[in-house]
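Every protein chain of the complex appears in place save one, which is left out.
Naming follows writing order (A and B), and every chain is counted from residue 1.
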Amino acid sequence: MGRCVRFVCNMLASTGAATIFFGKGLLGIVESGRIGRRTVAQIYAIGCQSIFVIMLIGFFCGMVLGLQGYYTLVKFGSVGLLGSAISLTLIRELGPVLTAIMLTGRAGSSMTAEIGVMRISDQIDALDVMDINSMAYLVSPRLLASLVAFPLLTALFDVIGILGGYVTGVLMLGINEGVYFYRIEASVLPIDVWGGFVKSLVFALLVTTVCCYQGYTTHLRRDSAGPAAVGNATTQAVVVSCVCILAADYVLTSFFL
Amino acid sequence: METAWDIDLCALTIGYGSHIVLHNVTASFPAGRISMILGESGSGKSTLLRHIIGLSVPKSGRITIAGTDCTRMDDAEARRLRRRMGVLFQDGALLGSLTVLENVALPLTEHLRLPKELIRKEALRVLGMVELEQVADYYPSQLSGGMRKRAGLARAIITNPSLLLCDEPTSGLDPLTAARMDILLLTLHRQFPGMTILVVSHDLESFHHIADYTLVIKDGLGIFSGTKDAFYASNDPYLVRYRTRSSEATVADFSSTMDPRVSSELSRWLANP
Partner (left out) sequence: MRDCIVGLFVVVGLLCVAYLSVRLGKMDLFVENGFPLLARFDSAQGLRVGADVEMAGVAVGRVSAITLDDNPQHTQAVVHLQLFKDYRLSEDTIASIKTSGLIGDKYITLSRGGSSVILGAGDTINETESPVDLETLIGKYAFGGV
C-alpha cells in the first residue's frame, strides 16, 4: 500500500519535473543566441543519419501491407482498394508511429547516453559555471532539430511505404497500376495528411523531452550510479518514449476521427 | 575601487538529503592568495567546492564571496558572480564533442561577439601558457589525464577570472606532471596578484609548495583553518600525522583467517591447468 502511494508520488513528481524541463527547453530556444549552428548539427544527427533506416523500414512496411491487404481484399473481390488501404494505414498510423519509434531507438537513445555521460563527467556543471545555459546549449537545439526531422522523415516513410506497396501490389501481384494510384489519390483526405504531421510533431516533442530529461537527470537516479546509471537512463528513456508515443497516438487519433 | 575577492564560510552545514557531509564549518580564504582545502579521500572536500561554486545549496550557514552572501542571491546576481569564477573540475570536464581549442575558446565564443580568428588566437595564447598548443586540434579523449587537467585550467583562466577554483589539480598525476601543475598555479598567482585561488587537494607536497592558507577537514568537521605556518606549527595529533604521513595504526591487521571452504576452492582453482 505504502509502496503504491510512493510509486504514484514518484510518477507525478517525474512527470512534473519533465514538464518543467520541457518548458525550460522551449524557453532556451528563444534565449540562446547561437542556436542555429547547433540545430543544424542535431538535424544531421537525428535526421540525416536516420534516412537510410527509415527508408528501409518504410519500404518493407509498405510491402507487407500490400501483401496482407491483397489477400484480405481479394476475398471480397475488391483488390482495387489496396491503394487506399495502404496509403491510409501509412499516412494516418504507421508512418508517424513507426518513424517515432525508430527515431527513439536511433536518435533518442544516443541523446540520453550523450547527455548522461556529460552529466556524470561534470561537463554540464562546467557549462553552467561558464554561465552557458546548459538547457539552451544541449536541449533546445535537439527540440528544434527533432521538430524539423520527425515530420520530414515521416513524410519520407509514407512515400517510400506507398512505393513498397506498389512493388508488391502492382509489380508482384498484378493490380492495375492506374487503379492503385487513383485509389490513393481519391481516398486520402487533407485531414489524414495533416493529422499525420501533427502526430509526428507531438511525437518529436515527446521523444526529445523524455530522452533529454533522462540523460540530464542521470546523476539523480537512485537505482545506480556512474556508467551503469547512463545505461539505465538510456533503457528507461527508450521504454518511456515508446509508451508515450503509443498513448499519445491513441489520444490524437481519437481527436482526428 | 577593486573588490577584494575573499571567500568566507560561516557555520556552514552541507549534505545530501538526510546525510550530512560537513557540519558547522567556519573558515576564510583571503583575496589574492592561494588557499587549499585538505582532507582524506571522501571527506567532503569536493562537495564543499560544489557549494562554493553554487552548484548545490547548503543546509544552513553562509558562504560569502566578495562581501555578498551566495546563499541568498537571485539568479542574475549568481550569474554575475559566476562570470568572475574559473573552475577546474576533477577530470577537466572538457566537452567531449569539441576539440581542445574549441573547449578553451568556449566561454569566449558563447558570450562575446568577436571574429573567429581573434578568438582562435586568444585560445592558442592561453593554451600556450599551459604548453598545449601542439594538441589544440585533438579531442579530449585523445589526451592524457594531466593534459586534460591543463586544458581545463586553460579554459578556466581564459576569461581572466577573479576567483580560480581547482578540484584535485594534481591527483592521479605523476610527480613531474604534478610539479608542473603546481608551477602553473604559482605562475598564475604571480601574474595576477588579485586572483584568489582555492585548491581542493589531498596532496601535501603541492600544499607545501603553493599554499598560503588552509582548511583541514576530518570526519565532517573543519578541524583546522589558518596559515601554512600555523598548520606546520600545530601540535594537534591528527595534523601531525597528516604532515608526517603516518597512519594511526602502525601495523595493518591481516591476522584474520580465510574460511576453509574458500581456501580449498581457491587452491583447487589455482591448481586447475
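Keep in mind that, in the parts below, contacts are C-beta pairs under 8 Å (C-beta built on N, C-alpha and C of every residue); 3 or more make two chains touch, one makes a residue touch a chain.
Small disclaimer: the values here were computed from a predicted structure and weren't measured.
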**OP:** With touch as defined up top, name the shown chains that contact the chain not shown.
**Re:** A
Original post:
From the list A:172, A:186 or A:228, which touches the chain that is not on show?
Top reply: A:186
**OP:** Touching the absent chain in the whole complex: find that residue among A:69, A:151 or A:164.
**Re:** A:151
Original post:
What is the set of subunit A residues that contact the non-displayed chain in the whole complex?
Top reply: 40-41, 43-44, 47-48, 51, 78, 87, 91, 148-149, 151-153, 155-156, 158-159, 184-190, 192-194, 196-197
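One rule holds for everything that comes next: only the chains that are shown with their structure count from here on.
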Original post:
What is the distance, in whole Å, between the centres of subunit A and subunit B, each centre taken as the mean of its C-alpha atoms?
Top reply: 42
**OP:** Report the residues of subunit A in contact with subunit B in the complex, numbered from low to high.
**Re:** 34, 114, 117-118, 121-123, 125-132, 137
Subject >> Contact footprint of subunit A on subunit B as seen in their complex >> reply: 50, 53, 55, 79, 82-83, 85, 87, 89-91, 93-97, 106-107, 109-111, 155, 159
